[in-house]
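Note that one protein chain of the assembly has been removed; the remaining protein chains are unaltered in position.
Showing chain A:
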Amino acid sequence: MAAVSSMSKMYGLCFHAVRQTAGLKASRLLQRRGFRVTVVQLQQPFDSSLEKPQFPGASAEFVDQLEFIQPNVISGIPVYRVMDRQGNIINPSQDPQLSKETVLNFYQKMTLLNTMDRILYESQRQGRISFYMTNYGEEGTHIGSAAALDPNDLVFGQYREAGVLMYRGFPLDHFMAQCYANADDLGKGRQMPVHYGSKDLNFVTISSPLATQIPQAAGAAYAVKRENINRAVICYFGEGAASEGDAHAGFNFSATLECPLIFFCRNNGYAISTPTNEQYRGDGIAARGPGYGMLSIRVDGNDVFAVYNATKEARRRAVAENQPFLIEAMTYRIGHHSTSDDSSAYRSVDEVNYWDKQDHPISRLRHYMTARGWWSEDDERSWRKQSRKTVMEAFERAERRLKPNPELLFTDVYQEMTPSLNKQRESLWRHVQQYKEHYPLDLYEK
């Protein structure tokens, strides 16, 4: 006992000494307020006179019945919702009571996204862009979560979160420019369509490999925590990507390193053709959170208010308490995985129609609005016409625009141009000068 208490004293002194030394060098980076105490990790003090297990690896009681814990997938973690499928508030205390202006904005952003999706999907079918991914059915997850964040919060996405960017104000011209890979593309034409990014809107550029953003988000959140400026990080991914090793890594790191981070899983039922019962055997993604020591919740992803409430509270606590939160938003992928997919090969039209007609985030919100007299048939008609018009105009502008200068093939590999790359660039130019009729130079800026 004496040994334990003197050890504690010693560690206490060390901790004190560390604080002193660190304090001398501290700027506001080193405010201890936000940090939970995890100094020299003292495993629990030994006391073998007690019958309680003394193992460093777990804090628990002994048991003398042999019993395996049964995972509960029949009645799994419940789904939090605010509205029923008809858009009626179930428990008035959960209505976030957002202003008419805010709710109309939600609705308009969701429908604008939907309209843009339809037009760009068609444009791929017509050979105008090479590839596209729609967001049908998941608009609620985007808008609800984006609205609950601060504009400064850093977003790491997977690829089906265009509504988050749209909510933050990414112009239609920029969406189009990226899909067309034209000279206005902020990404300089380097990536396939829908790989959006925006430094101004704090949306990290999308990359194709799945789940790689998850441990990155943990690292960014850690750095943001050290800056101590009331900023959070959110990381979106699908239930398929959650099977990747990177997901496990990201969850574990964010919990052990105490990061102000929201993990937002869009569980939409399919990873291309793979249904969830082939993706996991446990109770979805939310059930994994407690395994990492993470606060977790499952929400109705088609209920924009439920998504909003959960994200808002998670954000508040993540920043205040420096710990990660896991939100599993249940939803349904109404569209195909991408323009390279035909989902009728692996699911029935009836199934898709159910979600499209009976449980859609856009229609549920519309019912909420019409019930309050905030939105009429006329409003709907004129908004649809207007949003289609603005999308078409942006589309036509993007169509006419030249592609970026091929010089941009060689830049940004490193921050600086290297001699070797320079030589390769010059060699390409000489070649293209000689064989110019075989290269589509007219499509590109000079």
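The criterion applied here is as follows: contacts are C-beta pairs under 8 Å (C-beta built on N, C-alpha and C of every residue); 3 or more make two chains touch, one makes a residue touch a chain; residues count from 1.
The definition used in the following text is that contacts and distances are computed from a predicted model.
Enquirer: Refer to UniProt and select, among "Transcription factor PRE4", "LLGL scribble cell polarity complex component 2", "2-oxoisovalerate dehydrogenase subunit beta, mitochondrial" or "CAHM1 protein", the name of the complex member that is left out.
Expert: Per the UniProt record, that chain is "2-oxoisovalerate dehydrogenase subunit beta, mitochondrial".
Enquirer: Have a look at A:163, A:250 or A:335 and name the one touching the chain we're not showing.
Expert: Here the residue in touch with the unshown chain is A:250.
Enquirer: Which of these, A:128, A:190, A:397 or A:425, touches the one chain of the complex that we don't see?
Expert: Answering carefully, the residue with contact to the hidden chain is A:190.
Enquirer: Which listed residue (A:103, A:204 or A:318) would be found touching the missing chain in the intact complex?
Expert: Only one of A:103, A:204 or A:318 touches the chain omitted from view, namely A:204.
Enquirer: Give the residue, chosen from A:141, A:158, A:182 or A:212, that touches the chain omitted from the document.
Expert: A:212
Enquirer: Could you pull out which residues of chain A are in touch with the chain that's been left out?
Expert: Within chain A, the residues that touch the unshown chain are 14, 17-18, 21-22, 25, 27, 29-30, 35, 38-39, 154, 156, 185-191, 195, 197-199, 204-205, 207, 209, 212, 214-224, 226, 233, 245-246, 248-250, 252-253, 256-257, 411-416, 418-421.
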